[in-house]
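What follows is part of the complex, with its chains left where they were.
Chain naming follows the written order as A, B and C, and within any one chain the residues start at number 1.
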Amino acid sequence: MTSRRQLDELLAAVADHSVHPSEAADELSKLPYRDLGFARVDTHRELRQGAPEVILGEGKTLDEVARIALALAEAGASSVLVTRADEPMRAAVREVLPEAVEDERARAVWAEREPIEKRGHVLIVSAGTSDGPVVHETRIRAELLGTHVTVHEDVGVAGLHRLAPVIPDLDRADVVVVVAGMDGALASVIGGLASCPVIGVPTSVGYGSAHGGQTALNAMLTSCADGLAVVGIDDGLGAGSIAARIARRAEVRAP
Amino acid sequence: MTSRRQLDELLAAVADHSVHPSEAADELSKLPYRDLGFARVDTHRELRQGAPEVILGEGKTLDEVARIALALAEAGASSVLVTRADEPMRAAVREVLPEAVEDERARAVWAEREPIEKRGHVLIVSAGTSDGPVVHETRIRAELLGTHVTVHEDVGVAGLHRLAPVIPDLDRADVVVVVAGMDGALASVIGGLASCPVIGVPTSVGYGSAHGGQTALNAMLTSCADGLAVVGIDDGLGAGSIAARIARRAEVRAP
Amino acid sequence: MTSRRQLDELLAAVADHSVHPSEAADELSKLPYRDLGFARVDTHRELRQGAPEVILGEGKTLDEVARIALALAEAGASSVLVTRADEPMRAAVREVLPEAVEDERARAVWAEREPIEKRGHVLIVSAGTSDGPVVHETRIRAELLGTHVTVHEDVGVAGLHRLAPVIPDLDRADVVVVVAGMDGALASVIGGLASCPVIGVPTSVGYGSAHGGQTALNAMLTSCADGLAVVGIDDGLGAGSIAARIARRAEVRAP
């Protein structure tokens, strides 16, 4: 379940008697997380996948969130990020992690404990002002994972001329994240212009036939633009994660 | 239920004894349609609303369609149009109305008995080649109702440059009909450029998340483009009807 | 992306050296909107499409709305309209635009800065008293865009006799807007009587099987009435926009 290399090493240790078999089995079972009773903190994820676990605040009590945040920090996570956190929850996190900062609109609070050297460029483009919370959740996640981020908000599609200043940045980006609610048409338009991978984030902005983001999601999924994949409705966090994975691996361009 | 004027006239005739009251009541009840038993042909609609009834072939037998077509023709409809008609149905109509012509892709057959003088310009723009059947159903209806029609097919949105040659025609149109399936994004893009009314027709083109046209429909309904209304999925007929109503009423522009 | 004419002129200016090529490219990119950081105000839309941008209040902060409203006013919009605005938001707009007026039921606030000369007639018909907010959003938009508007509320369909006084106005209208929730049947009934274009606005009035307006929307889309198109659920704004486009272009009738 851990990486193949770790499995090989553990088995080698058993073979040379430096580790007893039953001990090895225990090792395998218990090591990579910390059990808080109500939560098993995945302190091992950053080693395994290169990014620390993120805490979804919604549905947890203040106390639970604070204790998980502390456990991650104590386990040496490069950053601790809590999303979907209302004001009291952000305060609770700042109490246990005094260095934490917050962003009200993105409903996020985070402590960057060991900043990662930045690599690769993520471009975030949004359709409207109301998409702001998702835009900034994406930005925070991508920055904490060590990428340069550029943001263009309220680009729209009804007046395509507003798109013009985005084009030069399209050419410089390693990945583009398009954040759009309602008809999600901006993803198709950007998808028809960009040559790098494009990640769409449908948002729940809009009423009536917007169906809480479902229309934008479906529109993005059925778009005939090439090179476009999507994350869940309002999932700025997921968009930031995959965008950072793509951007950090992208080859450095010749000047 | 007929126009106010007819009601006034009938009542006046009753008042001056040229029509007996119970006769008038009968008149009101029986006149404006022809009863074929299985169908009541609305021979009066053209007088009342300026456009003859159209026959939806789907769900009717060959015999029923042929008899309704004949009844409309005998009642003096300016044109007789049958939509959603497969090959045998089109043949059945041509047997009773030998002057009828047909369009295989649009699955339509029609006889234009008294061509209406053309007025107003309808521009039809489609997203892809597969939208063809709906495009041509729209065109046939709008032409039979007496408008000039221009068609641009497969304009797409993934390569916006394909849109360029459409722009001059946008300025000349009295109404634009946008036919698009999948994400329906073309309606938003055209809606952001046109200054005349825009009618969107979502099509059932696409698979998976296209949901048989529902995604395109929802996207068009929630588009933030101004001046856009939509008809039902694949409803080229409805689009042609309202487009013709708008175009024929549009003021003649100064040269 | 701007009109063809503007593109031609700019290119001509480049050709005669009055504008430098890189300057022209910059021009194209930056001119037609104002960047507030969180929003790009489309100051150009009125020139391009004949109607100023409208501000959707929902999902924006008071400060954002006030700043966008001011930017539109400063850019010379003929009117500034904010919809889906609750009481505090309406107050915030009236603070920056003291001449603004508001309509509580329509949840709208607007400043009409350069009244447009009225042309064309829009008739609005609603099914029930509860449709009022949407009726008045439609009316405000259509009036600000320069049309004469007549309103008949609570016409219903359960007692068709209530429809009678609407009929004479049907004959005078250039376009009819039908506002109805629940089963949306009024759109079909009006659609069977009118000879001008009909725009349906489904509303979220009703409970249970009304499905928040989805039933009325579907019923209107699948209505067999000829010459009917629809806008999104509760979208009085969109209805007002397209109705005004149709009505203002309609030829003046002979007396």
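As a working rule, contacts are C-beta pairs under 8 Å (C-beta built on N, C-alpha and C of every residue); 3 or more make two chains touch, one makes a residue touch a chain.
From a predicted model like this one, the values you see are computed outputs, not experimental measurements.
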{"item": "Entire complex copy count, 3 subunits given", "value": "8"}
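By our rule, only the chains that are shown with their structure count from here on.
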{"item": "Most remote chain, CA-based centroid, reference being chain A", "value": "B"}
{"item": "Angle, in degrees to the nearest 5, of the Cα rotation that carries chain B onto chain C", "value": "180"}
{"item": "Chain nearest the global centroid, as defined over all protein CA atoms shown", "value": "C"}
{"item": "Length of the line joining the C-alpha centres of chain B and chain C, rounded to whole Å", "value": "25"}
{"item": "Between chain A and chain B, centroid-to-centroid distance (C-alpha), Å", "value": "49"}
{"item": "Residues within chain A bordering two or more other chains", "value": "156, 158-160, 208-209"}
{"item": "Touching residues on chain C, where the partner in the complex is chain A", "value": "1-2, 28-33, 37-40, 42, 44-45, 48, 56, 58-60, 64, 68, 84, 204, 213, 217, 232-235"}
{"item": "Of chain C, residues touching chain B in the complex", "value": "1, 3-4, 45, 48-51, 54, 56, 167-168, 171, 174, 192-199, 217, 221-222, 224, 226-233, 235, 238-239, 241-242, 245-246, 249-252"}
{"item": "Residue numbers on chain A that touch chain C, as the complex places them", "value": "129-130, 132, 153-156, 158-165, 167, 205, 207-209"}
